[in-house]
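Heads up, one of the protein chains got dropped from this complex, but the rest are sitting where they should.
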Amino acid sequence: ELVKKEELSNDEKIRYSRQMLMRNFDADCQLKLANSSVLIVGAGGLGSTAILYLGSAGFGRIGIVDDDVVEGTNLHRQVIHDETKIGMSKALSAQETIKRLNSKCECYVYKELLTRENAISIMKPYDIVIDATDNVCATYLINDACVLSKKVLIQASALRMEGQLSVFNYKNGPCYRCLNPVPPPAEAIGKCNVNGVLGVVPGIMGCFQALEAIKIAAGLEASYSQKLLIFDGEIGKIRIVKTRPKQENCSVCGKNPTVTSLIDYEDFCHMKKCEIKTDITSNN
Amino acid sequence: ELVKKEELSNDEKIRYSRQMLMRNFDADCQLKLANSSVLIVGAGGLGSTAILYLGSAGFGRIGIVDDDVVEGTNLHRQVIHDETKIGMSKALSAQETIKRLNSKCECYVYKELLTRENAISIMKPYDIVIDATDNVCATYLINDACVLSKKVLIQASALRMEGQLSVFNYKNGPCYRCLNPVPPPAEAIGKCNVNGVLGVVPGIMGCFQALEAIKIAAGLEASYSQKLLIFDGEIGKIRIVKTRPKQENCSVCGKNPTVTSLIDYEDFCHMKKCEIKTDITSNN
Amino acid sequence: MVKITLAFGGGMEILFNNTKEREIELPDNVVNMKDLIAYMKDNLLQERPELFVLNDTVRPGIIVLINNCDWEIEGNLEYQLENGDEITFISTLHGG
Partner (left out) sequence: MVKITLAFGGGMEILFNNTKEREIELPDNVVNMKDLIAYMKDNLLQERPELFVLNDTVRPGIIVLINNCDWEIEGNLEYQLENGDEITFISTLHGG
């Protein structure tokens, strides 16, 4: 548990002064950040900006989960790493960057794959979870773990020049399964290492994830709960659409849930383990 | 001048492979990036993400203009710098980050204030200019210099939780003056060091600037020419609105321009020099 | 004659002639979303119907919007199409 601060230190008051000058974001908001924690799952394209801005905003604690290592082909979009980090754990590399950027932010790393076995315990010390992963199995796993352990989830994805984002399990809003009760057929799922991705597009989406996390932690209202932000960078179109509310018959957050503990997500998503593994290592 | 490449090297083909996998962004697009150059004016909040993503995308050359030094109060939003850079030139600090991230990108720095005397010559070796400054005088100066030297301009700004962006002087579209022939009264202008800014909001806008620059350099269509992207992060609303076309009576890009060389922008914007200077040093 | 706009994203456009937006005029027998999906499958789809439909509705993993609102709120397959409607099909993305 974070030790609850009653007051910002003088250093913090100076460091975050430009933020606290805002009419709608006062010292109390900044103090709430200092008493909040956020876990980012994935230190790849989405994670790069999400971690940079969450690490610098004034959160008391951030956590980074990634079992992958930095590769040269990552660097066109994973700008929290660099050429000197090739071969290094992405989680450690991101932690190093945050320690230089904001030495006062407690930054923990988990150099492992998030699994049904470890997800609940890794999430436990955090208030908010950011899904910055790149595959559908991880997304269902994180969603279910967030519902079971009552964490707000900020989910996003990016492919080619497109991105999608929504906030789940927030103030009685829907979860990812409410919107997506059945996973897509395996052959319908695009991947960055097959379909490609323009580097800055996950950067944009990761920034939006950080913004939502900051607002939620500071006690402002989330903007994209029961809403979906849909960005098409090719044509510059941005849709913010209303989605269905929490579904009574949702299998994990509904009235009579059938998913009461974490399940086998590779099986649920019709994916063989080897495919997932490939996807994560080359692409996270 | 950049030495024109006829072909990507094998290293480049590997490094940018995830980008070139896209249906709508092929090896030819990546080669166009390698043969393009972009100048970023301002290595602050907007510049941080713009520089990170432009430096990593595959541009042949980027340039960074900033006369300011890194301060502790910058670090909640200027994530290209870090605590070890406090007191260092922002332009040099950003260059250091880019050299680590992408050693193949030619990255030049100009540790000076952009002025009516040096603007045209600093811009000369670049195809595209990013206005990532924080004050109205700089914006008019950059606009006029871009019109006079026929450069595409990607202009953005961010304050509190809001951001605005547009592409100017692109394919016979309007310039900043077409939309804003008269500068606002000095007392109506907000500033980050008075009104505050949430760190990640300029991050979002800088990413959008990078995206537009990449698309333009790669020969795709710009999305926000004769359009204005207006973001309100407090309520999560994004407007993309149609603006007026190029104005025949525009004083710099119109049929009978009265501004045919750079002018005194402090005077034009009714600002005393000391105010501008304060604004830039504490805030860029 | 009911005229609607079809919009595509997330890769769905690849199945429909690589156009992200188009206007179409509907034949008289296409009155609701169920009819529209069948009509699109038979007349507009270029390839691989299994990436669009499953059991007379869209396959899992496609976001369907009626005038920029989740179709679940608007009545799903039973929604009665009106002149000027914008119907959007966007594949959920997985990547980061």
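Of note:
Per-chain numbering from 1; labels A, B and C assigned in written order.
Methods note: a contact is a pair of C-beta atoms (placed from the backbone, for glycine too) under 8 Å apart; a residue touches a chain by one contact, two chains touch by 3 or more.
Quick caveat, the model's predicted, so the values are computed rather than measured.
By the touch rule given at the top, the unshown chain touches B in the complete complex. Considering B:Thr139, B:Ser225 or B:Ser251, the position touching the chain not shown turns out to be B:Thr139 (whole complex).
Among B:Gly55, B:Gly163 or B:Gly254, only B:Gly163 touches the chain left out of the display. Contact with the undisplayed chain is limited, among B:Gly45, B:Gly60, B:Gly173 or B:Gly254, to B:Gly45. Interface residues of subunit B with the unshown chain, by the touch rule above, are 42, 44-47, 132-136, 139, 156-160, 162-164, 179-185, 187-192, 195, 197, 202, 205, 228, 230, 232, 234-235, 239, 241-244, 283-284.
By our rule, only the chains that are shown with their structure count from here on.
Here A is the chain whose Cα centre lies closest to the centre of all protein Cα atoms. The centroid of the Cα atoms in subunit B and the matching centroid in subunit C are 39 Å apart.
Of all residues in subunit B, those touching 2 or more other chains are 23, listed in ascending order. Residue numbers of subunit C whose C-beta contacts span two or more other chains: none are found.
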